[in-house]
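In what follows, a single structure is set out as structure tokens and then discussed.
As you look at this complex, bear in mind that one protein chain is not there, while each of the others sits in place.
Moving on to chain A:
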Amino acid sequence: MSRLVKKSPSVCTDLPLNSSDVCNKLRLMKELLKSSYGPTARLKQVHNNIGGAVVTTSTSSVLLQAISCSHPIISLIKGSILNHVSRFSDCGLFASVFCLSLIEEAGRCGLRKDVMIRVYKHLLSLCTAHLQQEDCGCKVKLDFCSSRSLITLARSVIASKPTCVLSEPESAHISRLAVQAFLLTVPCNIPDKVRLGRTVTIPIEGHSVLESAVFSGLLLDTPENISLGSLCSPLRMVLFSASLAGDLSELGDGRIEVHQGVDTDSQILDQLLELGKQVLKDEVKLFVCQKVIHPVLQHYLRCNGVIVIERLGISLMEPLIQLTGAQPVATLHTTIPRAAYGEVHNVSVRQFGSKTKMHLHPAGKTTTCTMILCHRNETMLNELKLVCQKTEHVLRLTLREPCALLGGGCTETHLAAYIRYQSKNDVSESSPVLSCSQTEYLLAAEAFCRSLESVATSLEHDNGASLIDLTHAHHWTLPSDVTEEHLKDATALCGCGVVQSCQNRKWSYLNTEYAEFSPAPLLTAAPLQPTVLDSFTAKVNALEVAVETANLVLDVRYVIQDVN
């Protein structure tokens, strides 16, 4: 009772966006996230004050989770971005940098906040409408007949995470594996509803990345002394979801008094052995239990040539059920129905360094596969595992919408050019609808475009310059050690690799003003294949989340902090 403390009153801040303290914090956060963006990002080391593990990362989900917020506005932004990342696994840094730029630009141009909010919302709807159009210049249709564009997409995701420390062939290898695993989880014969399978990832430390592999079926930990005798395929298997350790947990909360001379343990064990006999009679060759199996029962089964696997864990239950078609059994006293048995085609043992794994081959077509990921040390391996999961998610999103956006900053510059052009053209119609003056509308639109371009600029970290070409509005980078003449060289490519340089092309630096123009579509008969692609679904969502979050932050007039 003495620990009961009176609640202290809340701390209030009036007009938080006008305070320089909050603005500084937002700028700091923007710089932090900006420097982690893209394939040449600077890595961040996160370690806490009590000596926990040091995390090296440039991934938004890890980075944002590690930042402890000192201000509610920052945690609001952080929460939105983390939610986006947990749904779409990609474009988290894009969303956060864009959102923070929008807020900063809104403060810089000094218009009333509600005007900014209205114009931002209007421009967002322009952007999304443009991106949904068939002939949008920065959209690429994905071709499922060849795996090339899927691999490009996977590779863009993997290459944007420099913490994995992958060499060129290594990242190509991992991208191929990711696409292979993804394709394995897509069912071949489609019933009325598609249900994707699962990829189980097993990380193995201390090996070269190139030893990573994907297998159809499941790889399980093996018991120490496994004997694979002559097994005829297919193998019948049984799967228990209840504990077979000899405990009876479902009796209730009451007490049990046992008189002397009664041996309940042996009674239960007899029952378990009874079960073992039935299983043997039904010619089961593989006996799997989610929980613990009594050692006597294990021994009995092994002696009779059955492979016993215990402590499978809840996470592997579902893939195993999918793979084998078995139904989990939880009753000890009734005979196991025939339908509950599952089948595997074969069992083999695979060796990965020090680890021995048992490979269950599927009996028929399956959508379950296992990905073995190898890397040299733990930090890189953790990041690689995370990246592979994200890649899988991004690839799955393409099933919903078979499109991708040009990467390398080209989508951002294209959109900026498009919005600049559109806003100049529709200023007389839009400004009365949004109840603001024409100047206000143009100023706010300029802020929006500058924010988009600043995202493209933040891809460059080595003092290079960012440029935009004035025909297709793609993004180009100019390394710091070369002059602009270098761009005229015919071998130079834009950020996404679709546009090739030529003599009569004109460029403009991204932070300078240029005359507005409508981005021209690419008309060449055999266009170059893009080398960098971004997920369409994730990027469109990130764009919307960023603008909505920025609008929300701009609308905040008062902050009440509960300091208890």
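Everything below uses one rule, namely that a residue touches a chain if its C-beta (ideal position, glycine included) is under 8 Å from a C-beta of that chain, and two chains touch if they have at least 3 such contacts; residues count from 1.
Convention: contacts and distances are computed from a predicted model.
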The hidden chain: which UniProt name fits, "LAMI_0E12838g1_1", "Bacterial surface antigen (D15) domain-containing protein", "Actin-related protein 6" or "Bardet-Biedl syndrome 10"?
-> "Bardet-Biedl syndrome 10"
Residue among A:86, A:233 or A:511 that touches the chain left out of view = A:86
Could you tell which one of A:20, A:260 or A:315 touches the chain left off the display?
-> A:260
Specify the residue from the set A:72, A:223 or A:464 that touches the hidden chain.
-> A:72
Determine which one of A:208, A:331 or A:348 touches the chain that has been left out.
-> A:331
Which chain A residues would touch the chain omitted from the figure, given the whole complex?
-> 1, 4, 6-10, 12, 14-16, 72-73, 75-76, 79-80, 82-88, 113-114, 117-118, 121, 191-193, 195, 241-242, 248, 250-262, 264, 267-268, 270-271, 318, 321, 327-334, 337, 339-340, 541, 544-545, 548-549, 551-552, 555-562, 564
